[in-house]
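Here the complex is missing one protein chain, while the rest keep their positions.
Lettered A and B in written order, each chain numbered from 1.
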Amino acid sequence: MSEQTKSVFEPRIVAFLCRWCSYAGADLAGVSRMTYPPNVVPMRVNCSGRVDVGMVLKALEMGADGVLIGGCHPGDCHYVNGNYKTRRRIEVLRNALADTGLNPDRVRLEWISASEGRKFRDTMTEFTERIRELGPSPVAVEAGAHGEG
Amino acid sequence: MAKAKIGIYWAASCGGCDCSLLEVNEQILDVIEVADIVLWPCAADAKYDDLRGFADNEIDLVLFNGAIRTEENREIAEMIRKKTKLLAAYGSCAHTGGVIGLANLSSRDEIFTTVYGAKENWPQVEASQHGFALHLPEFLERLTPLESVVEVDYFVPGCPPPKEIVRTLFSALISGDLPEKGTVFASEKNLCEECSRTREQKRITRIVRPHEEEPDPNLCLLDQGYMCMGPATRGGCGAVCPAANMPCTGCAGPTANIADQGAAMLNTVASLIGAEEEGEDHLEAEDAVIAQLADVYGTFFRFASANSLFGKRYHERNTTR
Partner (left out) sequence: MSETRHVSIDPITRLEGHGRIELFLDDDGNLADAFFQIPELRGFEEFCRGRQGEDMPQITERICGVCPEAHHFASTKALDACYGAPPPPRAKKLRELLYNAYIFSDHLLHFYYLGGPDFLVGPYAPPQERNIIGVVGKVGLELGGQVIKHRGYGQRIIEIVGGRPIHPVSGIPGGQSKGITEEERDEIRSMAGSAVEFAQATIDVFNQTLLADENYKRFIEEAAQALPTYYMGLVDEAGSTDFYDGDVRVVGPDGSEYAQVPGSEVLGLIEERTEPWTYVKIPYLKDVGWKGFVAGSDSGVYRVGPLARVNVSKQMGTPLAQEQYERYMSFFGGGPVHATFAYHWARLIEMLSAAERAAALIDDPELMTGDLRAPLGEPGQGVGVIEAARGTLIHDYDLDERGLIRSSNLVVATTHNVAGISLSIKDMAKEVVHNGEVDQGILNLIEMSFRNYDPCLACATHALPGQMPLIVQVRDPAHNVLRRIER
């Protein structure tokens, strides 16, 4: 990776956001004109429980340097217990990713409610900076996502 | 009527797939009635020069077992592809990389260091001994399934494919009624469909390793906390491992609708883990169970890691391990 590439590294981040809470929170941030980095590609899902391990891996394989999953706070899931499953899945996945030598910080789970526009903005900003700090994901680099092939 | 010409070849393999062809016992005599085995290094004397001598598409069917590990494996796979009309990836290694795919977690240098020690002791592609030039095929940096180097017409999963599947394959060969290209010689359903154990879909409150306890012989192994790969694995084997009180290890690879067998199982296990109820009071108990997963690669990715993100190791700094 050249010095020049390093200085212009813009993380590519996929955020799976549940429609009832975290996507609404994202909307609120937008409507309130809060700025957050443009590096995030939001993907709306009906429930964070929709997000399975395979989807997160696929996002990483397709070139995401970081993946964020946003769901309702425990106890508030629109579908009652979807987010409990999400929590366990992401925990299992993060442990497993650590075994691969990838930094598990590249996958993050956050509870963001519909009224937490500020939390959405802060989370995205922090996460983008954390990924910028980590550098391009080795998986993304291999997939040719950063142009070097 | 002219006999068909068939071949059986092994790349990076253990020989188990070759032996599995004999598990049909007397049916092998029916096979040789209709076909000449023109290549089978394990059991017959045709050499590479004989293989080179065949015209393109002269052989009717080759059952190719083993993974692509060395330059020689690749070269012979390409040669065989030219010489045969139909090519089957036979067995787990040819199909999905097999258990030897776990070698991809290390670099070639790491493997050679473990096996041979210091670099000056390593085997060489070109060497000279007493003035004579000797050559070894290069050990490739990554092991891959057959499909990575040539187009494959049939897939016969299993480590090795069970005799019921071999019988089906041989029956098709004997009758001349080979199925369409792309056919997978296995069940379309997962192992659970064939397993005689009763599934109650309990929560996994504890991960149990097979040597820790004797399982209840009638209940689902996953329900009892054993890491059984059945839900993500193709059936067709009769679920003999669960019948022997051992969890399925996934040797037949994933069902058709699953791209990554290990990822699918990680998902399933995570969903099932927990206390009897879900809720904020139970999160710590859940985490304690998750922490019991000791070997993700060996448990969930043992046979089909080659095309998964879990098919290699990465080397980031600042990781927790």
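Here, contacts are C-beta pairs under 8 Å (C-beta built on N, C-alpha and C of every residue); 3 or more make two chains touch, one makes a residue touch a chain.
Not measured: the values here are computed from a predicted model.
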item: Where the missing chain makes contact, among the chains that are shown; value: B
item: Option from B:106, B:148, B:168 or B:205 whose C-beta touches the chain left out; value: B:106
item: Per the touch definition above, residue among B:22, B:256 or B:288 touching the missing chain; value: B:22
item: Missing-chain contacts mapped onto chain B; value: 10, 12-20, 22-23, 25-26, 28-29, 32, 36-37, 40-49, 69-70, 72, 98-100, 102-103, 105-106, 110-111, 114-117, 121-124, 127, 129-130, 132, 134, 136-137, 139, 159-160, 162-163, 209-212, 214, 240-241, 243-246, 249, 294-295, 297-299, 302
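We adopt the following convention: only the chains that are shown with their structure count from here on.
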item: Approximate Å spacing (C-alpha centroids) for the pair chain A, chain B; value: 33
item: Contact set on chain B toward chain A in their complex; value: 259-260, 263-264, 266-267, 269-271, 273-274, 278-280, 283, 286-287, 290-291, 293, 296-297, 308-310, 312-316, 318-321
item: Of all residues in chain A, those that touch chain B in their complex; value: 52-54, 57-58, 60-61, 74-75, 81, 84-85, 87-89, 91-93, 95-96, 98-104, 134, 138-139
